[in-house]
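First, the structure itself, so that you have it in front of you.
Shown here: the complex without one of its protein chains, the others still in place.
Chain nomenclature is as follows: A, B, C, D, E, F and G, assigned in order of appearance, with residue numbering initiated at 1 for each chain independently.
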């Protein structure tokens, strides 16, 4: 397999195609438009469905239809457009049909700007739509990872009949990196027993989200909760670097983790014992692993391109045993590695003073 | 002042009118429609603006316009409708214009049902729209409180130029209780230096949320964060009952707190030392007070009409010193006090066994 | 003292109004009160329910599992609520429309031929008022005078029904005194 | 070894293409590489920027404050980036278009009359290629042969420019060797 | 010659056995029946996927004997588009009220028409929001009393009723745009024919078809079912004239056009 | 008689000093100028509140010398409604592109018209999404090459361009619906007159007015500014005929109608 | 007995014996007593009965006349079934029997 240079947006688009995407519906918005543009010719070339909808609202409901019809389907957008999809996402979650969404987050709130941020973590992870549900949310930090995730997202969505969101930003979307593109998957006709295909030779099926009886609705909710527990058990993803035994653990995801990685390299070159923990699945959040690390790390530094959103999940995961600093940048300001390095230096639990090394590793603090 | 019987929805509507509501825009949806219906005649009678919009999307953007024009303005809706308003809310937050929203939460996700739930806590409190912002979220647990909140909401919105959300459910909306309606406030023309009124005799003004420069957008965000800190310092509201020195503290808001209250009375009659903590402001969350209580309470029981959303804020507030149980009901199933009582009995940290009383008060556990 | 009252019947039998009559009267007597209709799937047609809680203290849950006082105006209501009445509580049964009985001995079950009484007054739809009169008489939750005053005020738009309304209330109350021995 | 290269100029000067030439060549040489354009307000018209990082190891941040190698194709680019070049790094200046100099003595600053060379070849828009040739020669980030091969492949649609392209690259490289003494 | 009683009309098979939740005399029921009759006639029930909207007809997914989806309020045409693009060989129809189609769903219906989306829309116009208890709709007649216009619709502040068919007829992609009524048996039969034509258009791949049907909401109009039909016949038809607003040439070529 | 050079045309005062971000030859600039000229002529700048939409004209709030709001994509008519209902004595106008008005904002524009909302809409139709880099719009001509239809708009899958003016003209509440162009000075002057009429209609409280203006996007069409105007004159006008689609009787009564 | 319809009331499921040209069968599970069939019947031979259906409605039924004149008889014209919103009516017509 050879590598090729791909722009993030196009790499995701192509990986979706190869992962079996059968129907795409979307609406232009920077910085994800290239994804739509790529699919606008790629999908028809393969005889698959592509439609530029009249709005994000229409797009998500077309996806709902296509998903109900059994297709591997997706949409892509960016922050304001994703806000418009919240009702639709809630319906899709309630109906237990699988779909994939790509959100290239930009500067908010409001019209904001086109610059990369991670300010929609809460919206995506905690549930921007009404009701109790959580999509699977994956945050790539390289183009290769984005492509791999996109390819795998449809399987994941299918397996749990859930929404899978790939949450990135213009940094990933606009960047070119070498990518080993996964192989084209063949489309196989499937009948998983629930999709709407016309009732020839079988009892009719209905896909809906209305349950006037609270007891019935509670059952739907219980089903969703069960599914989420299962997802929590199976689908936690994260990456680490020097995380075991470091003095300061930087927790960052997506493009922030890339910046942190450079800063950490610099810090380690300067003799600081710093590690990196990168949640890849934002939902389910790698809480267990973080709790374990918290029990034997002296300090955490959470770094996000927002005002401190994943920060809450880190705090929830760790409880109070480990002090947690926060470094955030808002509005699309992309900090360069040296700013993160500075924050690392400030956050170091016991900086070397007077030439005497502080102990590299604090006594483990037990979880109580 | 005499009390009158008011239905929740209508009491809120009338209190808004008396609090100075100048322009209402909304769309019918159960269980808040009576609010809209009441204002449909009440507002024109007073020569104020009422408009049934073509959708929630239009309604929230009309509110945006009216707020930008300097009016005391509001909308009301219920879960799916509120999902549709997320983009608009994010714009309004970014523009720092004041508005009030009433959300009568119903069973979700999806079309769900009309029954009372609290399943949109995350959506309202963490931010269902894109970007870093939090509206003030108030949760009444009686019709009187709902009316008082509605009356005060406009001042609050004005003071911070923020969104104020009154989050309740059909239980509050449909219930009749005696209410002492606040007095009618006179409408006074105001110019607070930012509203769009035409630029006669002054420099022109612009209200927008676009800032292509990340640095500029970061400033907007910093302003919002500052405002939120201020709100956090000034506007925390909660109510307690037997909270000091109890063995088990039930934390519940809105209509769940009403149910808990009855259960707690029964529990105390049965000799259990149980208290109630009721967050009134869900944002800002009464974290400090809860942390203080956590330090000297043996156990918490969080009770919500959802799968455990405020639960996270309680955990964030308390850290790990106090064990926290959770009781939730989803899909609009309204538990009756006896179910809560049962949960209290099960959650009691040291139930009386063999006729011997467990110590009523555990040794305080310090925050570490 | 807290009276937890449920009134249940078909839509059109004036269930919600009966509840309001109680609620407004409670307000008149400066009591704490909540009135809450059954909510959700039952909204459209079919059964109508209302819970009214009247108390000297602040009221917690506006709905309870085991009400202290229940009025049932049709057979399904009896089936549903009779088993739920709190021991020692009251159950008012419109005996014109309901043949079954609760079979419970730990509650005060009162048969009132509410619809028959109302019909005799010329307004069969006043069965609800009859039942409220009966409830007031047996439970003592509210004074009959208060109920009368509120009833007159709330039905002021139909003065032609005024006399009948008052009569319905009183005859409901009277029915209790005459039937009470039979059950308690 | 990690080369952090920034190329900056007006839109239309082939800034992004120059970056791609580097990026594809890096891929050819099996290096790690990232290519990222300036993003945000600068998108529409005006200045164009690209950062290309070429490394033997995995690359962290695709953007850095202090690049090791910078090509500036217009005066604002010089003003902005000259102070940022990492000490010891390279700064390639298109001396045809830019009069100012960085004034720094801790970097290797190379004046290449890129546009003049390109113009002489008949294609003024090839100044970007000239500059890339110069960068390769001085920094050694990539082999000239690789760049040539990729350039030919990437411009295959315009065979008439093939020779000029190669000449641009080579003359850029050559320019370094001749001017190098002057600065270092 | 012996004679015997033979069935000349029976309940269509394309309806399920479920008893509808519609109010007595609600003409949603008639329109359901007509759609079902057409599905029976054409033998397409098993190859049809319906899309219910949010309104009194939200439960229509319980009443038709075919696969069904239930869309968000106003979004049925978008959902139907998603289904149709995945299954172009299936018959896809939406069933929408006027609040759903002419208020919150305006954008979706117009763009489905503009794309010439090959679906059929059954548009039930009863000039009111039935399900939420009788609020004003964009289609409510001037002066009409509703729970959100208790003194009658005021055209000064709320404008005039939207004529969706007239508006959709201006769209090139729309192949068939007609308005019918179900206030008496004659009009009911004409409505059925139009529904039949609309489905045939879809079957032949001729593009977007919509049948607007004036319908009664006796409960929220505060009328008896019979009076409600008179209101349809006189007041509604007066404002919303019946007729064919757009019949594409390709459609006229169909024998039954 | 002595003669001197006198100014016969100068930059309108209702424009700010800001230099626009529009591409060279973009006719958004002409249309801005026309609106500003009308504001100058009528002396209404200080009593006007504009509402910018999302599209290339998003920054119009920087270019007009009056109070301005910036709406969410497609929602300018709703935002304008909110403003107008609060300040009925102010002149309120929206400035919207075709992606904004004819795609995502379809519902809002139609219902503003249906309500007879007393606002003025300047609708700039350049048949493409300019700001996001040239994707297909609902108004893109058949066969038009855009970044999301690189082989030309395929009417089979995407339908035909929406004619918003023709559609809006069917709405009772709309007082004034016209289409103009700015491809040459004569048409530019006619466009200005229409804008003037639209503002006067609002001033007199006669209801909803919209001026659709065919506009060029040379950059995304891949043409020189001059060629782009030729494209407007020939191709666009051909599909989107200029004219008055609705002029209410009350408007005709205005002297300048 | 309750006036709200006894749950055990007989539900007509077979056409009543009749010598008319036509006949109708009303499914009383479905009939909601809306009266539209009554209003539309050209022969005025449908009425709402005093009975209650299980759901509490007065169902439609053919009027049984003694010595009915032909013009007062059901002709099986299907107008009632055409207007019935609940598809509650099956219509029969007297037709030549097949061999």
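Keep in mind that, in the parts below, contacts are C-beta pairs under 8 Å (C-beta built on N, C-alpha and C of every residue); 3 or more make two chains touch, one makes a residue touch a chain.
Because the structure is a prediction, the values reported are computed rather than measured.
Shown as candidates are F:11, F:151, F:234 or F:252; the residue that touches the absent chain is F:11. When the missing chain is restored to the complex, the residue among F:24, F:88, F:205 or F:243 that touches it is F:24. Residues 1-12, 15, 19-20, 22-30, 32-33, 36, 182, 184-185, 188-189, 218, 224-226, 229 are the ones on chain F that touch the missing chain.
Criterion: only the chains that are shown with their structure count from here on.
Placing every chain at the mean of its C-alpha atoms, the farthest one from chain C is found to be D. Separating the CA-averaged centres of chain D and chain G is a span of 90 Å. With centres set at the average Cα position, the gap from chain E to chain G is 28 Å. Shared interface positions of chain D, i.e. residues touching 2 or more other chains, are given as 40-41.
Counting partner chains per residue, chain E shows two or more touched chains at residues 23, 58, 70, 72, 103-104, 106-107, 111, 115, 138, 157-158.
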